[in-house]
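Pasting a structure here, questions to come.
Only one protein chain is missing; all other protein chains are in place.
Going by the order they are written in, the chains are A and B; count residues from 1 in each one.
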Amino acid sequence: MFRVRLLSLRNLALASVALLVGAFALVFFYAPNDADQGFVQKIFYLHVPLALCALGGFIAAAVHAIRHLRSGDPVHDARAYVSIHISIIFGLAVLVTGSIWARASWGKWWVWDEPTLVSFLIVFLLYATYYPLRFAIEDRDRQARYASVFAITAGAFVPLNFIAVRMAESLVHPRTFATAEGGMPGEMWLTFAVAIAGMALLWATLVRFELVAKSARARISKVRRALDAEATGASRSRIAPTVPSRAGAG
Amino acid sequence: MPALPLDEAGKYVVAAYLVFLALVLIYVAIMAARLARIDRELGELAELAEGRPPAETDREEVPA
Partner (left out) sequence: MSAFRAILAKDLLVELRTLQSVPAMALFALTTFVLFRFGLDRESLEGSLAAGVILATVLFAAILAVNRLFVAEREEGGFDAIRLAPVDPAALFVAKAVALVTYLALLQALALPAFGFLFLDDWAGLLPLAGVLLLADAGIAAVGVLVSAIGVNSRARELIVPLLLLPLLVPVMIAAAGAAEPLLAAGGPDYDGVGRWIAMLALYDAVFGAIGYAVYDFLLED
């Protein structure tokens, strides 16, 4: 049964709506305009929380993957899979909003100078290989294990990559995004904090949403088998892990 | 309360937030399609369960 818990899907969704709407209200009605970039800087409250949640999501996937390898329980593989999935979608949003911001700030749609953008692109490309990797391995059990190894390796890669790219760029170009981080007035910090909290909750909501959907599909398959019914042709995806019923919890 | 400047800067900011909105709505649409499919499959299963000859109805007891 769908117990009403503090972290239920419904509560998560409501909380993320409240915080995100609150954050956007703060962005446009409360936070002051940036001294250097002016109104364009407002994209910061969208772009950076998305990026932080995507990267955090990749790390979370690595944690799930470690639990999967240690316990062999497919629940954790499902959680890792969905975490990476949602983080990639967030990553796409990061790249697009970053590109828009670059265009508005410097007139170009992409800049190789900005270390965070470049390092994020590399991480995105790496995680994009998660799907071909799963597709390329037929045996389900092995597929899950190798995917977990990949998730752990890639999770360790994220901070290293960020450090390396940052080191490289700081030599050539001074940090032009300093205005976005250093010297932010209190109103901006508050808005930023609310935005991050809202995005994190949105991330958690979407992950939970997907896990519940997968869990429902798995139960339907179980019922089908119990009724000796034939499975419809397209009900088994080759790569998405099937989710035991309790994966939607916790 | 800043008035929304509809010059160059405003358009880009709006575009960025619209991209975010679009992605969220696309996700909602995909999940809606999945939900519809789940509903359809459940309907099929319900019919199967109801249409069973009485001898086999004890198989309706499905582990929850």
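We take it that a residue touches a chain if its C-beta (ideal position, glycine included) is under 8 Å from a C-beta of that chain, and two chains touch if they have at least 3 such contacts.
Everything numeric in this text was worked out from a predicted model, so none of it was measured.
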Inset, instruction - Counting contacts across the entire complex, name the shown chains the missing chain touches. - result: A
Inset, instruction - Return the single residue from A:133, A:190 or A:240 that touches the missing chain. - result: A:133
Legend entry - Residue among A:59, A:92 or A:122 touching the omitted chain: A:122
Legend entry - Those residues of subunit A which, in the complete complex, touch the missing chain: 69, 122-123, 125-126, 129, 132-133, 136-138, 142, 145-146, 148-150, 152-154, 156-157, 160-161, 163-165, 167-168, 171
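In the analysis below, only the chains that are shown with their structure count from here on.
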Inset, instruction - Would you mind pulling out the distance in Å between where the CA atoms of subunit A average out and where those of subunit B do? - result: 19
Legend entry - Complex contact set, residues of subunit A against subunit B: 24, 28-29, 33, 38-40, 42-43, 46-47, 50, 89, 92-93, 96-97, 100-101, 103-104, 202, 206, 209-210, 213, 216-217, 220, 222-224, 226-229, 232, 235
Inset, instruction - Write out the stretch or stretches of subunit B touching subunit A in their complex. - result: 1-2, 4-5, 8-10, 12-13, 15-17, 19-20, 23-24, 27, 31, 34-35, 38, 41-42, 44-45, 48-49, 52, 59-60, 62-63
